[in-house]
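Once you've had a glance at the structure underneath, I'll fire off some questions.
For this view, one protein chain was removed and the others were kept in their places.
So, chain A:
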Amino acid sequence: MASINVLVCVKRAADVTGEVVLNADGTGLDGRYSGYAMSPHETAAVEIAVSLVEESGGSVTVLTLGDDDAVEQLRDALAVGADDAVHVEADSSAFGPTDVAAAIAEVVRARAASGTAYDLVLVGNDAADTGSFQVGIRLAYLLDRPVVAGVQQIAVSDGVATLHVGSAAGTETYEVGLPAVATVLEGGVDPRYPSIRGRMRAKKAPVEAVTPEVTPRGSGTLGLSLPPPTPNKVTVLGEGPGAAPAVVEVLRKIGVLS
């Protein structure tokens, strides 16, 4: 089986699982208390890349665009098996989805010129913070490659990727010639945890720093706000099994039961 080179793009985003805090001027999320993480989709993309290369040989490169702290997310990916990393040094808040795609395309072209051609480029379906759903598709057009969105599993054989996408109808299968781009959705694979050896290796693994040439157009963001709190309107129907008749009564009242 021919070996393949995979590039996985991940993003450092404020963890929004708990309380969400905006920065002072309302232009971004403040993760100083909540912490930062890569989104679940990107975690799944790293897993897909690492297992593909375990099977067929080749390399996994992980890339992030962001400030110096974003190297933490690169090390997370290196700890679970990525071979090397590219840090595109930039203020990610100034970069819209078009700019990020352009910066990634620059790296793909530069690496191809220096001998590493990426057969597959994986990005998350949408980032946990900005949720703009476009980077992978814009990147595919910049590189003139086919792209499949919402992918949950990938197998590669003889220069063809077989990609599985879960949809309302069932599982859709695509067969796409390489090189290609895919945007990954969580749920198809079980991301591994880093071993102690993996963590040690990640500390020493190479991270190449590059400066993007693209002049960012930005994202069009005017400001952020928190949604109004949900009014507390709850009616407690009771405790335990004894509340069952009251639930039936509600179902009847709202017309779900005739």
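List of remarks:
Following the convention adopted for this analysis, a residue touches a chain if its C-beta (ideal position, glycine included) is under 8 Å from a C-beta of that chain, and two chains touch if they have at least 3 such contacts; residues count from 1.
What we mean here is this: contacts and distances are computed from a predicted model.
According to its UniProt record, the chain left out of view corresponds to "Electron transfer flavoprotein subunit alpha/FixB family protein" among "Electron transfer flavoprotein subunit alpha/FixB family protein", "NADH dehydrogenase", "Transcriptional regulator" or "Fe-S oxidoreductase".
Contact with the omitted chain, checked across A:V10, A:A37, A:V108 or A:V147, is made by A:V147.
Among A:H41, A:R75 or A:R111, only A:H41 touches the chain that is left out of the view. Of the candidate positions A:L65, A:L185 or A:A205, contact with the hidden chain is made by A:L185. Across A:L22, A:A112 or A:V214, the residue that sits in touch with the chain not pictured is A:L22.
Within chain A, the residues in touch with the undisplayed chain are 14, 16-17, 20, 22, 29, 40-41, 96-98, 101, 126, 128-134, 137-138, 140-141, 146-150, 152, 165-177, 180, 185-188, 190, 219-227, 230, 232-248, 250-251, 254-257.
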